[in-house]
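Only one protein chain is missing from this complex, and each of the others stays in its spot.
Labels run A and B following the written order; every chain starts at residue 1.
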Amino acid sequence: SVPPGVLPLCHRPPAWGRAPRQPPGLPLAPCRAFSNNKILVELDESSGVATMKFKSPPVNSLSLDFLTEFCISLEKLENDRACRGVIFVSAIPKIFSSGLDITEMCGKSTEHYTEFWRAVQETWLRLYGSNMVTVAAINGSSPAGGCLLALSCDYRIMVENPKFSIGLNEAQLGIMAPFWFKDTFVNTVGHRVAERSLQLGSLHPAPEAHKYGLVDELVPEEKLQEKAAAVMAQWLAIPDHARQLTKSMMRKALLDRLVAHREEDIQNFVSFISKDSIQKSLRMYMEMLKKKN
Amino acid sequence: SVPPGVLPLCHRPPAWGRAPRQPPGLPLAPCRAFSNNKILVELDESSGVATMKFKSPPVNSLSLDFLTEFCISLEKLENDRACRGVIFVSAIPKIFSSGLDITEMCGKSTEHYTEFWRAVQETWLRLYGSNMVTVAAINGSSPAGGCLLALSCDYRIMVENPKFSIGLNEAQLGIMAPFWFKDTFVNTVGHRVAERSLQLGSLHPAPEAHKYGLVDELVPEEKLQEKAAAVMAQWLAIPDHARQLTKSMMRKALLDRLVAHREEDIQNFVSFISKDSIQKSLRMYMEMLKKKN
Partner (left out) sequence: SVPPGVLPLCHRPPAWGRAPRQPPGLPLAPCRAFSNNKILVELDESSGVATMKFKSPPVNSLSLDFLTEFCISLEKLENDRACRGVIFVSAIPKIFSSGLDITEMCGKSTEHYTEFWRAVQETWLRLYGSNMVTVAAINGSSPAGGCLLALSCDYRIMVENPKFSIGLNEAQLGIMAPFWFKDTFVNTVGHRVAERSLQLGSLHPAPEAHKYGLVDELVPEEKLQEKAAAVMAQWLAIPDHARQLTKSMMRKALLDRLVAHREEDIQNFVSFISKDSIQKSLRMYMEMLKKKN
């Protein structure tokens, strides 16, 4: 197993090898499953579509372990010729992902903050730049880092329940979203909506998120899986090579920007999060969450 | 008093000092008022919200004196720890601001044009980059420079009267909006709407302005003050530091661009406005305005 924080950078030999697809017509064993602690991965070889199901109670928070497992699983799929697309969904009711795990940012060492932030960057670089078709099936609330995961996909379908909300609400917690969270947000909803939403730290209920273009489509919860499969099929109808080149053309500038400023961005995060005032805010926020539960 | 054109650049000792806020519960003297010739400033210390009321008849045109007073008043509030937000509104019926004062651009010396344009730049740099929450309560028409003032705020509420219009209508007068007017416009409504609106010099009636995102909200005139206060309260609920950092992240690129090209932009303005053909256009336009009144 891979030690936490040592992320596979690229072109690792894929765990599932590069086996050719199953010959058509073979009815058995169309699905390979793969699970670590926090994410269940299933690959349907007949369609070439994998599902990554987040199952890290209570709220799928993005801990260092979760992010490491996420990157390794995504890398495996990326290198698996049998896989062309991934659907992301939560196995936990009412929450897609609660975002970055605050315990990773509170009362830890500089080394730990560095390692954690590098994993957050790595996750975004891999997902936003993935060659596969990526669809977020958002079956619950998705604040902050959870919203970033969804925004980094090619398409977002959200359950139409107005109790589920999504947004980059960092400002509400007294912190600021990093520039590449902001860039991803702006590329999705435009400058003005982003300017207002990020300053207010808004969590948009599903209908409002749809109105602002933060998600592409709303569906009843029972239709989510079917809709995600249909959208995936539509995207997979396009020749991979042309779609991948086009995706890269649209996203390369943003990816390059973080790659160019990666160490600086880590420094900024570490010095910011190490401040007494920020540590105090985060501790108070965690106390509040504990009392709430 | 400050001589016109000599604008306080930054970190001047605030006129009101840095007195701590009134202790809560003190019912008396919650409001400090301050007035020069053209703008009435009132600060409600209990809420931390100031109002800057434009009272420069007949149409709140942005003369050198007006802009100088605007910058000084804004600077005072910026440096006053008791103030966290400003609402801009007109004391004159049917007009928010008519934009740059044409008499400042007609038949004057090169030195005067230089001084005037520097004041226009200064106004935008201070307002677009303000650390305070800024809300435009647009209770009348707001063409050209008046529109720029509104666009530079964090939020725009306009009276829903379709007789009130707003836009950068420079092209109608045969002149071109400067690049930073254009950038501010694009960041609010997007590239395509801006391209069309700026080329046509469109003045959008309130409902159309709302449809295009030029203003965020429409209200009946009698609800304007109440709505502005409610919006302000919503923005002030966010921790100042996080909101200010986020605002700076969204706006810094544009501010930096003018700062980097400030002298060049003044040169461009002065040589453009000094042309015989432009002077002639402006004189004709002023004649037309006089006959109209």
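Assume a residue touches a chain if its C-beta (ideal position, glycine included) is under 8 Å from a C-beta of that chain, and two chains touch if they have at least 3 such contacts.
These numbers come from a predicted model, not from an experiment.
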item	value
Hidden-chain contact residue, picked from the options A:Tyr155, A:Phe181 or A:Phe269	A:Tyr155
Of B:Ala33, B:Leu200 or B:Leu289, the one touching the omitted chain in the full complex	B:Leu200
Option touching the unshown chain, where A:Phe34, A:Phe179, A:Trp235 or A:Tyr285 are the choices	A:Trp235
Residue, one of A:Thr114, A:Asn161 or A:Asn187, that touches the chain absent here	A:Asn187
Residue of A:Ala230, A:Met250 or A:Leu289 in touch with the missing chain, whole complex considered	A:Met250
Chain B residues touching the omitted chain (full complex)	170-177, 179, 182, 190-192, 194-196, 198-201
Positions on chain A where the hidden chain makes contact	154-155, 186-190, 213, 216, 234-235, 238-239, 241-243, 245-247, 249-251
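The definition used in the following text is that only the chains that are shown with their structure count from here on.
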item	value
Centroid spacing, where centroids are CA-atom means, of chain A and chain B in whole angstrom	40
